[in-house]
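Let me begin by handing over the structure; questions about it come next.
The complex is shown incomplete by one protein chain, all other protein chains being positioned as in the whole.
Per-chain residue numbering starts at 1, and chain names A and B are given in the order in which the chains are listed.
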Amino acid sequence: MEPIIRLQDVQFEYLSFEGEEIAALNGVTLDIQKGEFVVIIGHNGSGKSTLAKHLNALLRPSSGVVWIKGMDTRDEDKLWEIRQTAGMVFQNPDNQLVATVVEEDVAFGPENLGLPPEEIQRRVAEALKAVGMQEYAQAAPHYLSGGQKQRVAIAGILAMKPEIIVLDEPTAMLDPVGRREVMETVKYLNKHEGITVVHITHYMEEAVDADRVIVMEQGKIVLQGTPQEVFSQVEVLKEIGLDVPQVTELAYRLRAEGLDVPLNVLKVEEMVDAICRL
Amino acid sequence: MIKDITIGQFFPGQSPIHKLDPRVKIILTFVFIVIIFFAKTYLGYALIFAYIALAMWLSEVPIRYILRGLKPLLFIIVLTFFINVFFTPGNKVLFQVWVLKFTQEGLRQGVFMALRLILLVIGTSLLTLTTSPISLTDGIERLLQPLQVVRFPAHELAMMMTIALRFIPTLLEETDKIMKAQMARGADFESGNLFQRAKALVPLLVPLFISAFRRADELAMAMESRCYRGGKNRTRMKVLKAARRDYLAVAVTLLLVVGILLDSYVL
C-alpha cells in the first residue's frame, strides 16, 4: 500500500541571525504507513520540529519532496486539502486556541472548511467526546489546565476529520498529569479511530508504546526501529545526549557488569522478569 | 487570581433580554440612543424611562450593577447639567446668584441633558451586561457583513476582537508573573516620581511585548494549519435566528419610537 506520508531526500535550509545558511533538514527520506504510531525524538535543534512543519505544508522543502496522501506539498492548489488531511498540534497550549469558548474553538477548523452549521455542530460534539472534554464545551480556555487545553487543541484538529495528526512536542510544557492525559488521548485516537500519529517529544517514556521510533540529530535520521531496537542502542543515544528509560539504563549497566540481561527491555515487569531469571 | 478579573461587565443570566439575538439588541440599543435625543417633553422622557425600566426588570440584572456604570461619569453629568442651566438663554428668571441666572428654560434644558446622558449610559450598560463578549462580537460581525461589499473588513475586525478577548486573561497573568520575577531581582514598581516609575516599567513592558509577538506568531501558524484563510467561504457553527421574542422587542421599540415622535412633533 502507498504510504500516507512520504519524504524523499528532503532538505531545508534557513538563514540564521548571523546570515549564514543552516541546514535544519539534511536529506530526510521516510515513509509512514496509514495507522502507524511514530514517535520522533531528538534534542532541541535536531530538526524534528522543522520536519513536523513539513508534514502540514507550513514549511516546504528547499529540495526533495514531501507527499501527504499522494499530494505534493509544493502544490499550492492542494494546500488546504493537505492541511485538513494532516492536522497539527503545537507545543504551547495557550497559543493555539483562538476562541473564548471551548466549543467555538473546536468549531474553528470546520468553519474554515466552510461546512454547514449542523455538520459543524455534530463534529464538534463528536470531537469533544473523543478527547473526553464534552463537559467543558462551554468553558473559557483560560480556566482549563494545560493538559485540558491540549485536549481541546486535539479536538479542534479532530473536528476537521484528519487522517494524520502531527504533534509537535505537545507535552513539553505540561505537568505529569497533563502529559498522561494527552498521551492517553493520542493513543486512543490511534487505536480506535485509526488515525496516523506522528508524535514529537523528548520524553523517552512517551516513545515506549510507539510502533516506530525515529531519532533525529543534525537534520538527519540517525536511528529508527521499534522502541526495543532503538533503546537498546544505549551508547548511540547517550552520545547524542538523549535519555533512555531508567529500566533500559539499569539493563545497560548490569550488562556492563557482566550480567546476562537483555538490552531491549523497556517496561518494569520485563525487567523484573529478566532479573529473576538470573 | 489575576486571571479571574472579568472582562467587560457581562452579567451571566438566562433572562429574556439575555436571550435576545445580539444583532437585534445592538440595533435596538442604537435606536434607543437616537430616540433619546428626539424626546422633548416630560411625557417623552416618561415613556423612555418606562421602556428602559421594563428592560431592566426583564434582564434580572441587579440594579446596582446597572447603575455602577454611572459612577465614573457622575462628574460629567453634573457638569453638563450646570453648563446647560447657565448657558441656555431664557426669560423666566427663577432666581439669580451674582451673574448666574437660573431660568426656567435653563433648568429644563439642564435636566433633559443630564437625563439623556444617564439614559445613554444605562442603555449601553444593559447591552454589555446582558450580552457575552463573544455574542457581541458575533452580532457586530454579522451586522457589518453587508459592508464587505465595499471592502469593509467586518470579519477581520470581529476576529481581532475575539482574539483580543481570548488573550487578555493570558496576558494579564503573564504581566503578573513578569512583574514578580523582576521584583525578585530588586525591581521597584511602587515608589519614585513619575519619571522613575515610567522607567521602571521597561523591564515589564519589553518582555511582555516580546511574549505577545511570540504568541501572535505561534497563533498565526496554528490558525493557518487549521485552514484559516480569512472570512471567505467560512461558515459558522451557530446560526443566529430571530425568534418571537426578538420580533416582540422590535415591536415594543417601534411603539416607543412612534410615541416619542408623535409627542415631540405632532402633539
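A few notes on this one:
The rule we apply is simple: a contact is a pair of C-beta atoms (placed from the backbone, for glycine too) under 8 Å apart; a residue touches a chain by one contact, two chains touch by 3 or more.
In the analysis below, contacts and distances are computed from a predicted model.
The unshown chain of the complex is recorded in UniProt as "Energy-coupling factor transporter ATP-binding protein EcfA2", chosen from "Energy-coupling factor transporter ATP-binding protein EcfA2", "Carbon-monoxide dehydrogenase large subunit", "Cytochrome (Ubi)quinol oxidase subunit III" or "NADH-quinone oxidoreductase subunit L". Looking at A:61, A:156 or A:178, the residue that reaches the missing chain in the full complex is A:178. Across the entire complex, the residue among B:40, B:68 or B:177 in touch with the chain not shown is B:177.
Although one chain is hidden here, its contacts on subunit B can still be listed: residues 1, 4, 174, 177-178, 180-188, 202-203, 206-207, 210-211. Contact between subunit A and the absent chain runs through residues 17, 43-45, 145-146, 172-173, 175-178, 202, 241-243, 245-247, 249-250, 253-254, 257, 259, 268-269, 271-272, 275-276, 278.
Going forward, only the chains that are shown with their structure count from here on.
Averaged Cα coordinates give subunit A a centre that lies 44 Å from the centre of subunit B. The part of subunit A that touches subunit B in the complex is made up of residues 56, 58, 80, 83-84, 87-88, 90, 92, 94-101, 103-104, 107-117, 120-121, 124, 140-143, 156-157, 160.
Residues 3, 133-134, 162-163, 165-166, 169-170, 173, 214-215, 218-219, 221-229, 233-239 of subunit B touch subunit A in their complex.
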